[in-house]
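Note that this complex is displayed minus one protein chain, with the remaining chains in position.
Lettered A, B and C in written order, each chain numbered from 1.
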Amino acid sequence: MSEIEDKIREIAKKLLEEGKVKYFIGYAKGSDAFCAKPIIIDDPKDVDKLIWSPCCVNNLAVYLVDEIKKKPRRGEEPDLRPVGIIAKACDERGITVLLQENILPRERAYIIGIPCSGMAEPQKLEKLAGEKGISHKAIYDMHIREEENEFSFEAEGVKEALPRDEVLADKCKECFQHNPKECDIVIGESVENPQIEKYVTIKELEDMSLEDREKFWEKIFERCIRCNACKEVCPLCYCEECTVEKAKPMRWCSKSVDKSNNAFYHLMRAMHLVGRCIDCGECERVCPMGIPLRKLYKKLEKEAEELYGYEAGSSSEDVPLFAAFTNDDPDEFE
Amino acid sequence: MLPTFEPKILAFLCNWCSYAGADLAGVSRFQYPPNVRIVRVMCSGRISPRFVLKSFQEGADGVLIAGCHPGDCHYSKGNYYTRRRLTVLGKLLEHVGLDPRRFKVKWISASEGGKFADVVKEITEDVKKLGPQNSLKRVDENE
Amino acid sequence: MEGGGILPDFEPKILAFACNWCSYAGADLAGVSRIQYPPNMSIIRVMCSGRVDPIFILDALKKGVDGVMVLGCHPGDCHYISGNLMAERKMRWTKELIEKAGCDPRRLKLEWISASEGERFANTAREFTEQIKELGPLQKEDKEKISAELKAASKVVDESRVRVLMGKERELVEEGNVYGDKAAQKDFDALMKGILDDEHTREKILLAAKAEPLSIKEISKRMGMPSQEIGRHVMWLRHKGKIALHGIEGRSPLYKTVEVEV
Partner (left out) sequence: MKSGQEKVGAVLVVGGGIAGMQSSLDLAESGFKVYLLERSPCIGGVMAQLDKTFPTNDCAMCIMAPKLVATGRHPNIELITNSEIEKLEGEPGSFEVTLAKHPRRVSSEKCTGCGICAQECPVEAINEFNEGLLPRSAVHIDYPQAVPLTFIIDKTVCIGCGICEKMCKANAIEYDQAEEQQKIDVGSIILALGFDEFNPEIKKEYGYGIYPNVVSSIEFERLLSAIGPTGGMVLRPSDYDIPKKIAFIQCVGSRDEQCDKSYCSAVSCMYSIKEAIIAKEHTEGLDCHIFYMDIRTFGKEFEDYYNRAQEEYKIGFTRSRPASLREDPETKNVIISYVENGEPKEEEFDMVVLSVGIDAPKDAITLSERLGIDLNKHNFVSTKKFSPLSTSREGIFVCGAFSSPKDIPDTVAQASGAASKASSIISSERGKLVAKREIIPEKDVRLEGARIGVFVCHCGINIGGVVRVPEVVEYARTLPNVAYAEHNLYTCSQDTQERIKEKVKEHDLNRVIVASCTPRTHEPLFQSTTSEAGLNPYLFEMANIRDQCSWVHMHEPDSATEKAKDLVRMAVAKARLLEPLKKATLDVKRNALVIGGGISGMTAALGFADQGYKAYLIEKTSELGGKVRHLHYAVTEENPQDELFALIKKIENNENIEVFKDAELLSIEGYVGNYKTKISYENLEKEIDHGVVVVATGALEYEPTEYSYGEDRRLVTQLELEKLLAEEKINPKNVVMIQCVGSRGESVSYCSRICCTTAIKNALQIKDQHTDAKIYILYRDIRTYGFMEDYYQKAAEEGVVFVRYDVDSKPKVEITEGNLKVSVKEPNIDEELRLDPDLVVLSVAAIPDPNNEELSKSLKVPLSKDGFFLEAHMKLRPVDFATEGVFLCGSAHSPKFIDESISQAEAVVSRACTILSKDYLEAEGVISIVNSDICSGCETCILVCPFDAIDKDDKKKAKVNELLCKGCGACVAACRAGAIQQRCFTDEQILSVIRSAFQEVEV
């Protein structure tokens, strides 16, 4: 682990010193140890702030979109140098979609890929830490490392080990693509992709009766407070103005918070993510109301694969799912 | 289920085949239930998922979409895109608990007046049985 | 066709349509002159024999009347000039239909009786009653069948094309059509017969396929007609939305009559 961290810092330093990149997007220690926070570094001196740990769960691709959308101030020459960015496999798939959809010119990003066999979920860590009776003040200067099948963390001389799959983020449990492809440089050994059962998250739902599913989602949608966090954190929600939200020339979906409007919002968003969502799970992570959005998108991911053999973010050369067809696509409409 | 329930069904038809088919049903005086309101679009490829979602939100008990048979599209390939988009939409709606019998997509050619009438009969009867659609229906009237 | 054989205690119900200006007056005269005739007959006054719609007659028979008389002015004396001639032509076709319904056409009688012919009225009444007694009650055992048949027959008359032609017959044959050509009576009869046959067959088909969905083979078996011809009619009825495809049995499509409440 730590040698990866060193390598990151080394590369970041080099890139910044040589001015190869405009700035560098990576992870830094969070306000508590359980989640790393994104950091943007433009001064080589600061590279030691960069870390690598099982807590680097965020998808940084969203910051690339911000960079691309940034309009230079009047009279100012736009700085078109690439941005250095750290990308796990899922982040990289997100970037690939951005490339595929011509949002991100390839030369604007310097991608440092890191094979990843799964990240820890902050909530789970915190919970376990609590159980282990670790004081909160201790938490901050705690280190979390990954060893074989355990996440160990040490503080105040205590060293605790936790079984990996107890702290692993849900999305990582279902991840079958551990190695980033579209990279300028890769750090660390590539890890073997696991043979896991896909789409377990929606299994239960699929087995429900229509009525139960309806009730299930009704409750879920009622919960939503329309804070738009899901939209904001999503690297693929890059529209200038969200059709679902905008009022001009017409308002498709009222901002007023109720079951029906929320449902409309989420279903519309889901339709926009078909063949695009790369299951980085950020939306679900940031949702203050704990809405299981992955249960929505995962279903569509499944259909896309089963009906059209399409996998989002697998290559920037692919024709987007809804911009392509074959004469013998499955046809249930007769 | 209410015995006297008269469902409201919205239909989006492509101008060249299905709308013509609906006209032919008229010319041939094929009788079908009066529950469907038809919206004409130039090509089924124009039909975005939001039309469907919106219809349900506004209170449609069923939505019917019809276009040229694959291969017959007046614009050569519009209906192929429709096929993908709406297949997935159907899966999504079913996933969130909307009864698939409320959302029908059919290929109806300009000479299939009979088929159009039959399709309308079918969806109307199905939706009658299912009763009013509330899972996506708007609650607030002050839009 | 029903068989005769007089039942001793059979008192037939007979209906007579009499025109206001001649026959009804004739009947009154019979009364004034105390001429006796059987009590089986009840008279309905109409302004003109031409007013008598074949449906009245078929309906009367269906409702249990055993015989119907239509009485009007002698040709030339019609208060409305030609109403009685219309009646004469209509009654021809009505007899045709009564026969198609499997009843004896003699149950319908058309007679000219003037206001001064009380005697003639009584005799006509007497003869006709005898006639009907001889024929016996119309609805003996197969009540349902006969009334269904009669219903079909009146449906035929109800067909607009049939009404149009019945109404226009005199004009077309005697005065000439919109192009000014006259149709020969035999040509018109042929045309009319053909149309009655077709419409009657269709009504019978609708009747048959009303209770249960039937295949064309089955219908033709029941009606004793070639399935090729039945098929032709069924296709037409289907085209008109009067009969609908109900399902398929083996290789035979089944059709069922479409009930429309109008």
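Note that contacts are C-beta pairs under 8 Å (C-beta built on N, C-alpha and C of every residue); 3 or more make two chains touch, one makes a residue touch a chain.
Just so you know, these numbers come straight off a predicted model, no measurement behind them.
By the touch rule given at the top, the unshown chain touches A, B, C in the complete complex.
Interface note for the absent chain: among A:Trp252, A:Tyr265 or A:Tyr310, the touching residue is A:Trp252.
Where chain B meets the chain that is not shown, the touching residues are 6, 8, 10, 15-17, 19-20, 22-32, 34, 37-43, 45-48, 50-51, 54-55, 58-60, 68-69, 71-72, 74-78, 81-82, 85, 109-115, 117, 143. If you put the missing chain back, the residues of chain C touching it would be 160-162, 164-165, 168, 172, 177-179, 181, 183, 191, 195, 198, 215-217, 220, 227-228, 230-231, 234-236, 238-239, 245, 248, 251-253, 260-262. Residues of chain A that touch the chain left out of view are 101-103, 238-241, 243, 246, 249-250, 252, 272, 319-320, 322-324.
Heads up, the rule we're going with is that only the chains that are shown with their structure count from here on.
Each chain gets a centre from the mean of its Cα atoms; for chain A and chain B, those two points are 37 Å apart. For the pair chain A and chain C, the distance between C-alpha centroids works out to 85 Å. Averaging C-alpha coordinates per chain places the centre of chain B 49 Å away from that of chain C.
None of the residues of chain A touches two or more other chains.
Counting partners per residue, chain B has no residue that reaches two or more other chains.
Against chain A, in their complex, chain B makes its touches with residues 49-50, 53-54, 57, 70-71, 77, 80-81, 83-99, 105-107, 135-140, 143. If you check the complex, the residues on chain C that touch chain B are 239-241, 260.
Within the complex, the chain B residues that touch chain C are 28-31.
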